[in-house]
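A single protein chain has been omitted from the complex, and every remaining protein chain is retained in its original position.
The letters A and B name the chains in turn, as written, and every chain counts its residues from 1.
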Amino acid sequence: MKKILLATTLIAASAGFAAAEVAVSGTARMGVADLGTVHGAQFNSRIRIIFTASGETDGGLSFGGSVRNDQSGVGNTANGDSTVYISGAFGKLTMGDTGNAADALVGQVSGVGYTSLNSLNELPWIATPKTGALYEYSAGALTFALGSSQVSSLAGTSSTMSAAAKYATDAYSIALGYEDNSAIGSQVSVLGSAAFSGATIKAKVANFDSAAAGVDAITAYALSVDYAINGVGLTAFYSDNGAAVDPAAYGIGASYDLGGGASVVGGIVKADAIKNTMFDLGVKMSF
Amino acid sequence: MKKILLATTLIAASAGFAAAEVAVSGTARMGVADLGTVHGAQFNSRIRIIFTASGETDGGLSFGGSVRNDQSGVGNTANGDSTVYISGAFGKLTMGDTGNAADALVGQVSGVGYTSLNSLNELPWIATPKTGALYEYSAGALTFALGSSQVSSLAGTSSTMSAAAKYATDAYSIALGYEDNSAIGSQVSVLGSAAFSGATIKAKVANFDSAAAGVDAITAYALSVDYAINGVGLTAFYSDNGAAVDPAAYGIGASYDLGGGASVVGGIVKADAIKNTMFDLGVKMSF
Partner (left out) sequence: MKKILLATTLIAASAGFAAAEVAVSGTARMGVADLGTVHGAQFNSRIRIIFTASGETDGGLSFGGSVRNDQSGVGNTANGDSTVYISGAFGKLTMGDTGNAADALVGQVSGVGYTSLNSLNELPWIATPKTGALYEYSAGALTFALGSSQVSSLAGTSSTMSAAAKYATDAYSIALGYEDNSAIGSQVSVLGSAAFSGATIKAKVANFDSAAAGVDAITAYALSVDYAINGVGLTAFYSDNGAAVDPAAYGIGASYDLGGGASVVGGIVKADAIKNTMFDLGVKMSF
């Protein structure tokens, strides 16, 4: 186990240089969740171990990567489960399961529940295979990002290109993202957030234009409010995915910080298209 | 690697608080085993890495979980490979691949061999999917446990409910378990153990009543003796699974502690129903 780490670590410390390392952390959750399936409320638990590798070159570039214990690690051109990066004054270049630029900077409004309850608060991104590249550059409150899903010179394949920008202060943030895939379509998304008096409000709009002729554009939007008081966090969201029938979903949730990395979290959500109300209540842990 | 852990650990130490952590340990084994297959004696080795996460809330509750490197980590409602728990003065609640209450407290008589040799010393539990919840409470020498396999409101599904109690001192222990699944049947199991003069004797009886009409109850039993002398451990067991034909299995084995976490272990077992004698000899390691 970890008992003889000290000898090695002392040697490294006396040598006085920074070496590459792998940190081991994790998350876990346990509780009861009704995710709208025929099974109703069920026990729902999991634990994930996270490996975070990092190092620094002699010239001051940072490099590293991350992968989870529960992932396959296929890697290479079919990478669905990890990221590798190199960063410096030029910005940060990440490859692997990066998400696109809009995903990285625009994000989503807040969700609820210790299991995320099917993430009904989220609006969709343009479908993207999990292998890609993401470039990010920050200057003060401004961050830019450019992304590309996996590329191929094979006829008939298309990549999703993406670009995004975000301006964030302690009090508010605004982010704009653009995604384009010649076979699927393009999407513009905007998310603004503002914090005041213990509350944080987030609003998002996404407009999707299909690449198919004669298909109308779809406008989706979502709104969330987070409110913190006496160690309790309260969250409510409303989302509209732009579908012609039953586009709405909504939810409320609460969390209580137990300290030491644990919190009690629960939520109730409903999507008009699914009918069943979903809920969960459990403990989230981080290590 | 682990070389720069010290800087971080020193900061944490000077801050003087306990934080959540993930410990990395492992087990390994290597040797030759004839497991009664058409292949005869074969090389048989494996290594497993174990992640044990733990933390403590501000209010003094302990929480954590465990998963192995070789497991899939699907988690959620189909959790087949890990456990997550929270414990305090109220007892300990575990979710995931917990085993049922009888499995947890009653256990089995001793087995032999560095590969366990198909665990012929064990009597079966009522079949249980691997996701469930287990509650345990200890008061002095007494421990109680209640368990439930995954629940579902879908018609036609059934859960295995279980309860067990154990009384243990340094010299002896007695445990009683009950399992019930409306579609399968119910089982009562008792295991007693007593230690004297370097020997430990364990005896177990399990009585299974099928839920099917007109099926007689099956009584199975098992017995083991462990004897330790001069660093050598000797074990013999006999089990009878209650089958109408060829119910018996038996085995003998020995182990020698090499120190530092390694031991040499070997065994010979035979099940009357299988005919082939099985054996193994190898090294077990823990890290």
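Operating definition for what follows: contacts are C-beta pairs under 8 Å (C-beta built on N, C-alpha and C of every residue); 3 or more make two chains touch, one makes a residue touch a chain.
Values in this document were obtained by computation on a predicted structure and should not be read as measured data.
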Among listed residues A:Gly36, A:Gly65, A:Gly113 or A:Gly267, the absent chain is touched only by A:Gly65
For chain A, which residues lie in contact with the unshown chain of the complex? 1-7, 9, 18-25, 51, 53-59, 61, 63-67, 69, 71-77, 79, 82-86, 93, 95-96, 131-133, 148, 150-154, 157, 287
Since one chain has been left out of the picture, which residues of chain B touch it in the full complex? 1-2, 5-6, 8-13, 18-22, 24-26, 28-31, 33, 35, 38-49, 68-71, 115, 258-262, 283, 285-287
